[in-house]
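Here the complex is missing one protein chain, while the rest keep their positions.
Up next is chain A:
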Amino acid sequence: MSPQIEACSAVSAFRVSVNTQEARIKRQQKASPTKARDGIADTHPLGVGKDRTLQAQRLLSHPPQSLHLVAPVWNGGTRGIGGLSRVVAPEGNQKKGRSLLQFLADRFYDVEALRDHLLRKQVSKVHQKNRPFNHINQRYGPYVAGAYFILKQGGAVRFQGREWIRPNQRGHFSLDFLKLQAVPVEAVDASGCAINYQGLDSLLALKELQSLWLQRCPHVDDWCLSRLHPLASSLQELSLAGCPRVSERGLACLHHLWNLRRLDISDLPAVSSPGLTRILVEEMLPSCEVLGADWAQGLKLGPEEQPRDTAGPTPA
């Protein structure tokens, strides 16, 4: 079926893939997303009575980030009904957003491999930041290990009865807290840190944590929120403001945190209807004060603009 590919690979050591079948098909696929690709329909058929509103409710509410090294370009291809099934950007945006790197990667295997390698390096950097410090845990105990982990990421820690410990501008911090082995950590400020699902291992060992701030953390998502339940007996304050990956589905598992008194869910771009979500979260956690996620959101509204009221009829 593809003698041309074998011929080409035998020809040049540089492995130029300019005219091979593969690359042409790849370019065709990218340029014509509306054509059925090998028979797949681009929109969900819904031919068997499945409710159309179900599909419509599943919208990505934040601009998707393409996995490329240039500044992210809003593809615009994943909004709209049946948006999830249209995973290729439409032709117009594609042309504008194509960078030199993408152009070369389409045509040269080596550039493609280089780009994949760089992307994988980015991912592994995050993994490396979230590695557990087992040797510190064994020697000094879980509280010190957790504190060290947070400080290394660039966050701040407060032990019981002490002041906040923060790393300075260059990321250095004093190691005085190493002697506080038996003092529990009361508050953690991990705002802006690259903490992810694996990194939460170190945090969950802090059994008497009362206040946790995860503002603007780029890798905290719904899966991470489902992991917070071991802290239920002590956690009283949680802040998730500005986390781009947290949606209302993750907020549903905050239900385990029965001791929670303050919850900040402002400015969550992935939540589809902030007003309604806030009301449902308030119902779910009756003794908790829920901040944010209403029409204010840091925007300045003119006097004629209505607040975005998605509450609908008042639930019982």
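Rule of thumb we're sticking to: contacts are C-beta pairs under 8 Å (C-beta built on N, C-alpha and C of every residue); 3 or more make two chains touch, one makes a residue touch a chain; residues count from 1.
FYI, contacts and distances are computed from a predicted model.
Trainee: Any idea which of "phospholipid:diacylglycerol acyltransferase", "Rab-like protein 3", "RFA3 protein" or "FAD-dependent oxidoreductase domain-containing protein 1" UniProt assigns to the chain that's been left out?
Mentor: Protein name of the absent chain (UniProt record): "FAD-dependent oxidoreductase domain-containing protein 1".
Trainee: Residue-wise, where is chain A in contact with the chain that is not depicted?
Mentor: Residue positions of chain A that touch the missing chain: 1, 4, 7-8, 18-22, 24, 26, 29-30, 36-41, 44-45, 47-51, 53-54, 57-58, 60, 64-68, 75, 77-78, 84-85, 87-89, 102, 105, 112, 115-116, 119, 123, 197, 222-223, 225-227, 229, 247-253, 255-256, 272-273, 276-277, 280-281, 283-284, 313, 315-316.
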